[in-house]
Each structure stands twice: as structure tokens, then as C-alpha cells.
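Only one protein chain is missing; all other protein chains are in place.
Lettered A, B and C in written order, each chain numbered from 1.
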Amino acid sequence: MMAVLQPGVLFGLCGAALVGIGLFAVITHPGLLRRIVGCNILGAGIFLVFGAVARRGAGPGFDADPVPQALVITGIVVAFSASALAVALLKRLAELTVDDRAAPDESRSGL
Amino acid sequence: MSSAGLLLAAALFFPLVLAICCLSARFRARVLAVVVIAPLPALAAAVLVPEGRFAFFPAPFRLTLVLDQPGAILLGGAALLWSAAGAYAASLMARDPAAPRFAIWWLLTLTGSLGLFIVGDVVNFYLLFTLASLAAYGLIVHEQSASAHRAGVIYVGLALLGEAFLLIALVMLSAMHPDANPQIRSVVAELPASPMRDGTLALFIIGFALKMGLVPLHVWLPLAHPAAPTPASAVLSGVVVKAGVIGLIRFLPFEAGAPLWGSVLIGVGLVTAYSGVIVGITQPRAKTVLAYSTMSQMGLLAVLLGVGLDTADPAVTNLTAYYAVHHMLVKGALFLGVGILATTGGRRLRLALLLTAVLALSLGGMPLTSGALAKLATKPLFGYGWLAGAMTLAGAGSTALMLHFLLILRRDTAGNTAGSPALWQLLPWLVVAAAAFLIPWSLYPAVSGETVSGLLHPEALWKVTWPMLLGAVAMLFVHRLPQRLGAIPEGDIIVLAQAAQPVARRFSDRIGGIDAHFRRWPVAGFVLIALAILLGGVLMLQA
Amino acid sequence: MALFDLALVALLLMLALRVVVEPDERSAIITFLAFGLLLGLAWVRLAAPDVALTEIAIGGGVTGILLLRAEAALRGRGKQAEPATRTGKLAVAAGSAAISAGLGFAVLTFSTPAPTLAPAAAQALPATGLGNPVTAVLLAFRALDTLLEKVVVLLALIGVWSLAPDALWGGAPDLKPAAVPGPLAYLGRVLPPFGVVIGVYMFWVGADAPGGTFQAGTVLAAMWLLVMMAGLHPPPDTTRWLLRLVLAGGPILFLAIAFLGFAFADGFLAYPKALAKPLILAIEAALTLSVAAALAMLVAGPARKAPAR
Partner (left out) sequence: MTPLVHATTPGGFLLVLATILPVCAVLAILASGPRSAARIALATFAAGLAVAIAIATELISSGKALSYVVGAWQPPLGIALRADGLSGAMLVMTALVVVAVGLFAHIQHGLQTDAGGGRAQTTFWVMLLALWSALNAVFVGEDLFNLYVALELLTFAAVPLVCLDGRAETVTAALRYLLFALIGSLLYLLGAGLIYGQYGTLDLLALAQLARQDPALAVALALMIVGLLAKAALFPLHLWLPPAHAGAPAPASAVLSALVIKAPVFLILRLVLDVAPPQAAAIAGQMLAVLGAASILFCSVMALRQARLKLMIAYSTVAQIGYLFIVFPLAAGSADLPPWGTIAWTGGALQLVSHALAKAAMFLAAGVIAEAFGHDRIADLGGFGRVLPISAAAFGLAGLSLMGIPPSGGFVAKCLLLTAAVIQGNPWLAATILAGGVLAGAYVFRVIDKALAVPTVPIVARRAVPRRLECAALALAIAAVLIGFVPLRPFGFLQIGRDGLNLAWAP
């Protein structure tokens, strides 16, 4: 039982649960913005699994394995870029659909 | 490389090169003039090249050409018909702006159909078969009428299906062979020992039956042949259907025999022969009647091959080729004749009708014509049992069908004003008609092993005459049947397929509905999760 | 500490669930930001201070600005698409739970002793002259990932820019709200000097202590955003050469040094031993600026004003 309470395992399990929550949000939530947030929760869960792996890999002189930690940093930046692109698309879409209502059929002329 | 080999290669490549030259617009504008010479190397090869096999190009691209007796007989006849029909087409289409397009399809079909008679390896056989099959589409739809288009669509659909059957059959045939592109001869020799023998044979028969127009895969034939321009009808009905015949000749194991599949071929062939006559006799259009006659004759060829397969008699291939070349030339001449008669009037009309009548009755086996020769040469195969009777009856049926054809021709030409056909249409017709008479006569001794003088024996004459009389009598009765003409629509059972259209549409709509469902975000997401769980679960259970 | 960890995990899960079920968009996002900050705490507990800083700066900070701005822009016309049915939700919930269970099982059955590259990293660390192994992994051992990741960020930025209407292509984004709230204006004036100092400090210590180019870059980005949002300094045109140079400068310097490795060291992305640390620091400096500019512009979004010709 104590083994489960070690951070290297506990946060791994937490990450696993977050993955489930994130997946549920991104798949079932009707709001597109919330789907993006769901993706972020999914990502957070995944990074926690990496963190748990890193923590388990503590060695002499190191509290944790630096490699997964570095991967997480890279991953966070990539995930943020993805969110930013998704949000930009979403905002553009909202603008376009509003415009469409104002001037219908303008967008249908070309291919 | 011997000069014989080069000539044989020229038979294949000359028309192909001409087709490729059409990429140049300047050449394209004049291409009609060369369609008549395109098959000439093949004709020369059929006459001059001795039997043998020739290999070209190094290993991965190796092309093997084979000239044997059945191949040479068919190649010669086909080349002659292609050339004559080409001359006819060149004259007919001189003013047609779409003629270059027609000529390109013509050259491609020609390359494929002639090549099939001489190719000796599996891959190139399939390649040429495909070429002949698909390029014929261009000939069928050339006139762009609604009926031509419908015929073309149905033709391509069935041709693609045939391709699929043939492909899997070829793959099953050569899967175990170490060579990537084996010789047809060697893989067919291994076939009887193959564990997939029956499946392979069944697929071959289906694939080639489709091309020959055997029941129930014949539906495209009575639609496509009449829809094409006259010279194209002549080669389609004369030569292109023979692709199926040469396929069966090449790929069925006549050495070892396969009684089960022999019986199947005999059964299918007889049904085709009779149904061709029965449906054909209800048709009001001359070209459609000819198409049904082609179907009926292909049935007879299938019976011939079936007998050979049943009795393990390799000699049947020669006889089949002989019968096929007779039909090829006669049918070609008849189709051209329909075109000639449409433009002929007055005194010449009677002469032309007479010649047409001789050609037509030749299919029923009129004495001294190629039909009689073909029937006499193949007669020994059937023995004296029920099969011989059935074949005789089929001959009678052919006579009746041809009488029906002649009656239609007389009706159609009754109102013709005096006139004469263009010389360059008349001449090819006469050449083919003459060849239909001469070639079978000259080949008879070699093929049947009997002397020509035996043909003039009264007994032999009677043997072929009485079925004709029977057919004529039958026609007398049939002629009186009310509402006979048009009782069965062109393409007969295709009507059933059209009745199934709503079902197909519903099926397709169902697929569309499922697709729309799967493309909903939550559904796709759930499927994603479910797949991960499934795969993970299975992998975990195993771990 | 175990109890603390348990409480932290419970809180994290609660907040995450709250984000999912919360009907109001704005509260959901604020909950998510709280979740991000708590996550930083979790990273501290996982002995990953570098990640904790990154998570707080990006997950709690810049993402917060991004999402809140998006929420404000979309309010009232938020896209509602393809809702799941009740059974569908149940099925997905069951599936997600199964995935979590499988993951948990995998986490519990990891091989022991845990495989680790820590010793290998420790052994190789001196060759880089750095003290912080995470920085060494990012800029030496796995520098190719970092390089490509920089390109990913720039690509996302160009992707965002490409969403501008044709007429505005090359123009400037607009961050300033219609009316700048008082506190924002105040923060915009007061915070940036501190922020810049913190950012520079983080970058400087990053070589040997927790911190580094991403964390520093993110802090700088946040400060720049603050300034732009408070309307103190308008965002630049996206075609401005200075902006483009700062954006591309980091990766270009990185690439240039990487290619020099062919000539002066063991190949692409290898550093000459003696110069390793200064070179890495130079790269980090340029990258920090690039990251700051890129992240800020990512949040700022596509152009909303026509370019000045």
C-alpha cells in the first residue's frame, strides 16, 4: 500500500485519471472551446505520467531522471502552440459564421 | 534474333507504335489512313512465321511470343478482318471530326486483340487482355447516343468484373511458381497438381465466359455490338470476343483434362447456343440479331472446348480455332454487309443480298461453305450420342436465326433508292467474304486430317443439309407466331438487373447513412477509445 | 508528505472534473487555470522544479490569457457542435475509465528497478559545462527535439497569422480591450520591469539551476502581453522586420551553431568541448527572445488591423 503512495506512483495514477477525464471532455463536450480545454487536461495527465516516470528514475545525485522532464517541457510548449492554433481557428470560425449570417452565400461562389 | 521473331514482334508492336504516334497532332489528323496497314505485320507473321516461341527483352521485362497452330489460324483471320474493317472505317469516317479518337481506340483494341493470340507469358497476357477489353469501350460509345452510352457503361462494368476474376485466377495459377512472370505453358502444365485447381479453373471459365458472352454473363454483348459503328461491330463480334476463346485454349489443361469443368462448359455452351437463337429470333434489328447469333456461336465453341476438356483431347484446340476463324470472318463480313446493304439499291442490292444470304446460311452450315467445313471437321468430336444431336439441333437453330436475319434485311432494304456503296467500303467487304470462303477451305486438310474431296461426297453434303432444312421448316412456323418481334428486350436479363437498381440504391444510401453516423465527433471519439481498449485488451491478455 | 500528496491529487482530480461538468464557460476556464497552478505544485512534488516553472508560466499564465480572451471573444456565439447523447456520454465515460484503468495498471507494473538515464546524463553533463541536467538534455543531448520544437512554435504562429483576412495580412493584431480596466493598466505599468528582471534571472540561472529559456521566455511573453493589453505599446505589424528577426533569430543562431558542429566538433549539433557552455548560453539567449516573441504573438492572434504601407 505504501508503494502506491510514493509520488512516482501516485502522480502516475493521477495522470492516468486525468487522461480519462480529458478524453471524456474532448469527446463529449458540445462546446468547442471546452474541447480544447479538455485536450489540455489530457495533455496534463500525460505529462504527469512522464513526471512519475522521471521521479521513479531518481538516481544517485539526482532526485529524478532529467530526460523525461526535458521531454515534458518540450511537450508543454508544443501543447500550448496547439491550443493557440486551435483557439485562433475557433475565433476565426466564429467571425466567419457571423459574417455569413450578415451576407449569405458570399462564400459559396468559389470552390 | 531471327527475322521470324522480329516479324512476330512487329505484329504486336507495329499497331502499338502507331497508336503512340497519335500523340503528335499532325499524325493524328491522318491516322485513319494507317489503320488498314496496322494489322498487316500480323497477317504476314501468321502466314510466314514457323511455329515456335520467341523471347524478347531481359529478365524482369521478358516478353514471350508463341506461334502455334491455333494461334496462327486465329491471328491470320483476325488480322485480315481488322485490316479490311479498317479500310471500311477509313472510308466511312472520312468526314467524321471524331475519327482520330476512334482510330486511337481502334489501334489499341487491335494491338490487344491480336497480341493475345501470340503472347506466351502470364503477365503480358493479362496486360493485352486488359488493353483489348478496356479500349473496346471507346469503340462502343463512339456514336455517343444514349443507347451506346448505356451499352458502354454496362460493358465496362462487366469487363472490370471479368478483369478481377481473371486476375485472381492468374495469381492462383502462378502464385507457387518461382518465376515472377512464368510461361503460360509451364504453369498450365502444373495446374492439375495444384491444390487450388478447381477454384482456378472456375475463375478462368467465369472470366473468359464473360468475354465470350456465355449465359448468364452475355448481357453486354447484344447491347454493345449493335451500338458501335459498323466496322467496329464487325471486329467486336468477329475478333474481340475471341479473346475469351484464346484464353480458354491457353489456360485450360487439355492435356490432363478436367471432366467436371468440361461438363460445365458443355452445359453452359449449350444453354448459350440455344438461348442465343431463341432470344435472337425475337429481335427486330438486324445488328442485334447478329449479336445474338455471335453469342449462340460462342456457345458452340464453348461446347467444343468442353468436350476437349472432358476427354483430355489437346487436338480440340486446333478444331476450336478453325471453327472460330470461320465464325470470325463470316460474322465480320455479315456486319460489314449490313452497312453495305444500307447504302445499296437497285440491281446491285439483289447481288449484295444474295452474297449476304450465302454468308448468313454459312453459319447454319450450308454445304460447301466454311460453315459446313467447320461443322464437318468438328463432328467426330461429338460421337453419336445426345451431344451430336444437340449440336445438330443448334445448327438448325442457327439456320432459323439467319433466315430471320435475312427477312429483316429484306424488310429494311425494301425502300432503298438506287445507289451503290463507296468502293472502299465494298472492296473490304468482298475481301472478307472471299476470305471466309477460302481460308477454311485451304486449312481443312491440315486441321481435320481429311481430304477436301471427302467434302463433296453426297453423304457429307446430306449431313449438313438436313439440319438446314429442319431450321427452315422451324422458321416457317416461328414466322407465324404473333407478337414475336420485340417480345424480349435487347440484353434480355439485364432488365432483371435494372429491377434490382432500387435495392442497390437503398444499400448505397444505407452506407452513406452509416458513414454520416461515424463522422459525428462523439461517435468517432468513442470508436477511437473502443479501438484502443480492444487492441490493448487483446495485447494484454496475451502478455 | 503522503497525505499532502493525496490531498493534492484529490484536489487536482476534483478541479479537472469541475472543468468538464461546469456549465458556465468562464468559470470552467478559471477553474482550469487554478488546476494549472496546482499542477505546478504537483511538479514540485515530483522533484521537477524546471517543469513546475514551465507549467505555472505557460499552463497557468499564458494559456490563461489565451483562453480567457477566447472566451470573451466567443461569448454568446460559442460554437456548440454535435452534442453526445446520454447513452453516448455513458459509453464514452466507461471507455475513458477503462483507458485510465489500463494506464494505471501499466503504471503500477512498470519494471523495477526503474530504468533511468539519470546516471548517463550525470556522466555526460560535464562535457556540456552545464549544471542543470534538464538544460543539458534540452540543449545538448536532445537538441534536435528542441530545435524542431522551436520550428513547431513558429509554424503554429504562421498558421495563426494565416487566419487573418486577406486584406489584413501583414497587419498588427489587436490586444487592447475596448476599455482598458484600471487594474490592468496599473499592472501593465508596474509589473513589466519586475517581470523582465525575473525573466532575465531565470534565463541566467537556467544553465545551472532550475529555470531556462522556456520559463524565461514565457515570463517575458507575459510581460509583453500585459503591456500590449494595457494599451501602453501597440502590437507590431507582423511584417515588421524587427519582429521577424527576433522570431527567426533564435532558431537561426541555433542552426548556425549546429552546422558549425560539422566543421569544429563531432558533427551536427555537437559543440566543441571548450566552447560548449558559452555557445549554449548564446543559443539560449537568442531562443529566449524568440520564445517570448512567439508566445506573445500566438496569444495576440492574427492581424486585425491593416498593415501600415
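The definition used in the following text is that a contact is a pair of C-beta atoms (placed from the backbone, for glycine too) under 8 Å apart; a residue touches a chain by one contact, two chains touch by 3 or more.
Since we're looking at a predicted model, the values are computed, not measured.
Within the entire complex, contacts from the absent chain reach the displayed chains A, B, C. Although one chain is not drawn, the whole complex shows that of B:192, B:284 or B:536 it is B:536 that touches it.
Within the complete assembly, C:158 is the residue of C:90, C:158, C:190 or C:308 that touches the hidden chain.
Listed residues C:72, C:90, C:144 or C:190: the one in touch with the omitted chain is C:144. Think of the hidden chain as still there; on subunit A it touches residues 19, 23, 26, 32, 35-36, 39, 42-43, 46, 49-50, 52-53, 56-57, 67-68, 71, 74-75, 78, 81-82, 85-86, 89-90, 92-93, 96-97, 100, 107, 110-111. In the full complex, subunit C touches the omitted chain through residues 99, 102-103, 105-107, 109-111, 114-117, 120-121, 124, 137, 140-145, 147-149, 151-152, 154-156, 158-159, 161-166, 169-170, 239, 241, 244-245, 247-249, 251-252, 255, 258, 261-262, 265-271.
With the whole complex as reference, residues 59-61, 98, 123, 126-127, 130, 134, 138, 141, 144, 149, 152-153, 156-157, 160-161, 163-164, 167-168, 171-172, 174-176, 180, 196, 508, 511-512, 514-515, 518-521, 524-525, 527-528, 531-540, 542-543 of subunit B touch the missing chain.
Simple rule for what comes next: only the chains that are shown with their structure count from here on.
Comparing chain pairs A-B and A-C, the larger number of C-beta contacts belongs to A-C. Rounded to whole angstrom units, the spacing between the C-alpha centres of subunit A and subunit B is 65. Counting partner chains per residue, subunit A shows two or more touched chains at residues 23, 27-28.
Across the assembly, subunit C contributes 81-84, 88-89, 92, 95-96, 99 as residues in contact with two or more other chains. Those residues of subunit B that touch subunit C in the shared complex are 520-523, 525-526, 529-530, 532-533, 536-537, 540. Interface residues of subunit A facing subunit B in the complex, by the touch rule stated above, are 23, 26-28. Of all residues in subunit B, those touching subunit A in their complex are 521-522, 525-526, 528-529.
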